[in-house]
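All protein chains but one are shown in place.
Lettered A, B and C in written order, each chain numbered from 1.
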Amino acid sequence: MVEIRKGWNREEMAQKIAGHIPNGAYVNLGIGLPELVANYIPHDREVIFHTENGLLGVGPSPVKENEDDELINAGKKPVTAIKGACFFHHADSFAMIRGGHIDICVLGAFQVSENGDLANWSTGEPGAIPAVGGAMDLVQGVKTIIIFTQHLTKNGEPKIVKHCSYPLTGKGVVSHIYTDYAVIDVKDTGLYVREMAPEIDFDYLKSCTEAELKQY
Amino acid sequence: MVEIRKGWNREEMAQKIAGHIPNGAYVNLGIGLPELVANYIPHDREVIFHTENGLLGVGPSPVKENEDDELINAGKKPVTAIKGACFFHHADSFAMIRGGHIDICVLGAFQVSENGDLANWSTGEPGAIPAVGGAMDLVQGVKTIIIFTQHLTKNGEPKIVKHCSYPLTGKGVVSHIYTDYAVIDVKDTGLYVREMAPEIDFDYLKSCTEAELKQY
Amino acid sequence: MINKIAKTASEAVADIFDGATIMISGFGEAGSPIELIHALIDQGARNLTVVSNNTGNGHIGLAALIENKQVRKMICSFPRTANSVVFPELYRKGEIELELVPQGTLAERIRAGGAGIPAFFTPTSVNTPLAEGKEIRLFNGKPYVMEYGLKADFALVKCKIADRYGNLLFNKTARNFGPIMCMAAKSAIVQAAEIVELGGIDPEIVITPGIFVKKVVEITNPVSENQLISENRRYPW
Partner (left out) sequence: MINKIAKTASEAVADIFDGATIMISGFGEAGSPIELIHALIDQGARNLTVVSNNTGNGHIGLAALIENKQVRKMICSFPRTANSVVFPELYRKGEIELELVPQGTLAERIRAGGAGIPAFFTPTSVNTPLAEGKEIRLFNGKPYVMEYGLKADFALVKCKIADRYGNLLFNKTARNFGPIMCMAAKSAIVQAAEIVELGGIDPEIVITPGIFVKKVVEITNPVSENQLISENRRYPW
C-alpha cells in the first residue's frame, strides 16, 4: 500500500499508446479503457481496427439514432464500419488473431509479471463466474501485446508483480505496459522504464511496483 | 482372362445409379464416366451436385459460346451453375466433403476389393506420375460411395478382387458397385449381387470376378 | 423438390429431443435466434447441452431457456455479461454445469466439428488453468494444446436472408457463430428475416451454403433483445 500520486490521465495514456501504432497497422482494442485509443490515432496515419466478433474496419461510435443492435464491438457497444470494412464469421476472425495477422492488441490487466506474464481474465475468487472471452487467443496470436492499465489497483496494490497470483491469460506475452505512471518495455532481460509521468520519479515508481524495474 | 460379354451400356449404368439417388441428395460426381449420372436424375427429384473445386449446384454443360474458363468442374470441363448455387473456396469445399455433408459420391475404380477397399488413383507403375486429387478425401468423407466401372479391365482382368494390388484410395469405403454386368452391394458380410444385366448370369459373373460373390 | 422451409418456429424446432446438444448463434444481442429459442421453451426439450458464446441476457432468449431449467450444461467463452442474471445464479447454486472455452478455441472447435477434423493443436490457453489436463505438444519448440472438434445435434441460428435450399446471408456482426454452427450441427435450424425465391441470392455472396442447413423459417420482424430487456420482459410472456 503506497501513497497514490496523480500520473497521466486516461486520455493521455490512450494518446501515448496511439502514438505507438504505426500507419497501416491492424489493431484489436480490448473491452473498456483500450477502446479510448481509437480516438487518438494521428491524422496522418491509417489504422484498421479489428473486433473479434467479426468486423475489420471498426469506425467511430454512432450517434444514438444510428445505433444498430447487429453492428457492435466485442464489448457489445454499438459501432460503425468504415469504408473498406468487411464482416466475417468467428472462425475466420480468430484465424486472423491466432494466425498472427493482427499487429497490435491493447488489453487491460489485473496483473503483469516481470517476464511478461499476463493475468486479466479471472481473480480466481471462489464464487466468481469464470469468463475468458477472446483474451487467451489474443495474447497468443497477436504480434505485439500492449497493456493499458492503472499502475495500482483501487486499493493501492501494485499490478506489476514478480509473479502473477491470479490465473494466467498467457505466459511471456506482454511487450509494453502503459500505466498512468510510466511506459515500460518488457524485454528478455527484464522491465525497462521508457518514460515516466511528470509527477513520478524512478524511486517512487519502484516503490509502487513489485517487479524489478530497470532504466535504459 | 474371360470371354467378354456385352452388359449394360454406359447410359444404362448411369441411369441405374441415378435411380439410386434420392430427392434432396447432395452428390459429388467423379471425373469421367460418373459425370454421366447427372443426365439421368428422374424429373421428379431435385439433386444438388457438388464439385470440389468450389461449386454447389452444378448445372448442365453450357453450349460452346457460353463456356467460361472460370466456371469449370473438377474434371476441368466447362459447366453452368443452377439457380440457388453457391461458390466457395477449397477449404470450405473439403469441409463439406470431410465433414460428412455430401450424401453420395460416384467414382471410377481400378480395383474394388471384397471388403470395400478402393484403388482408383495409382497403378503404382514405376515412372508413372502419382496424382491423387480429391479421391482420398471423398472416400473418407462422403456417406455413400458408389463405384461406376466396367466389370473387367480392357485386358479382360477382373476389377472386383479379393485384395487390391494397386495402392489404396481408402479401406472399406465402398457401399455399392455398378458395373456393366451387375449391381453389387458391399456389406459387412461380403459382396451381394442385387441385379445382373440381361446377358449375364451368376455363374458367368463369378467367373469374371476374383472376389467372392453372394446372392441375396 | 427440395424445400427446407418450415411454416413456423414451432414446426422448425419440433424434432429437438431431451438430452440433445444444441449450438445457438449470437454474440451478445447480435445474432441470437430469440424466436427459435422461445419456440424451444414452448416445445419443452430438457437436459440440453448448449454451446453458445454467452449465456443470454435478462429473462428472454437463452437466459429464459436456462431459467426454465431446460439446460444441463453450457459450453461458452463468456458466461457473464452486463445483463446476465439467470446463469450466474444457477451456476452458484450448482444447478448448471459450465465448460469454459476460450472464444477462438470455441470457434475453431465448432469449425473443426463441421469440417471433419476430430482434433487440432492451438497455442491458445497454453500455460493457463484452461489447459490443465489437456495434451500439450511442441511444434518448432513452441507448446500447443490439443483441442477436440465440437459437433451438435441441432443448431439454432438467426440470419437475414435465406432461400428454400438453405443458402444464407447474414447481417453485419450478427454473422458471428452462425455459419460455423450450421456446419457443425446435424440439423441446423435457421430463422431468416426474409426468405427469397431461388436465384434471389447471388451465388458469389452466399455466406452459408444450403448444404449445411436443414430448415429455415421466416421471422419477418425479429424482436430486439435490447428492447425487451429495457422493458424488463420475461419469456414465457
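Going forward, contacts are C-beta pairs under 8 Å (C-beta built on N, C-alpha and C of every residue); 3 or more make two chains touch, one makes a residue touch a chain.
Since this is a predicted model, take the numbers as computed values, not measurements.
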item: Among A:24, A:60 or A:156, residue touching the chain not depicted; value: A:24
item: Hidden partner chain, touching residue among B:69, B:125, B:188 or B:203; value: B:69
item: Missing-partner contacts on subunit A, residue numbers; value: 23-24, 26, 46, 48, 50, 55-57, 81, 83-88, 91-92, 94-102, 140-141
item: Interface with the unshown chain - residue positions in subunit C; value: 108, 112, 115-123, 137, 139-140, 142, 144, 148, 169-172, 202, 204-205
item: Contact footprint on subunit B, counting only the chain that is left out; value: 51-55, 68-73, 76, 81, 87-91, 93-94, 97-98, 122, 127, 129-137, 140-141, 167-171
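To be clear about the criterion, only the chains that are shown with their structure count from here on.
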item: Shared interface partners, meaning chains that touch subunit B and subunit C; value: none
item: Farthest chain relative to subunit B (centres taken as mean CA coordinates); value: A
item: Identifier of the chain whose CA centre is least distant from the whole-structure CA centre; value: C
item: Separation of mean Cα positions, subunit C and subunit B [Å, integer]; value: 36
item: Chain centre separation (subunit A, subunit C; CA means) in Å; value: 29
item: Interface hub residues of subunit B, defined as touching at least two other chains; value: none
item: Contacts with 2+ other chains: residues of subunit C; value: 111
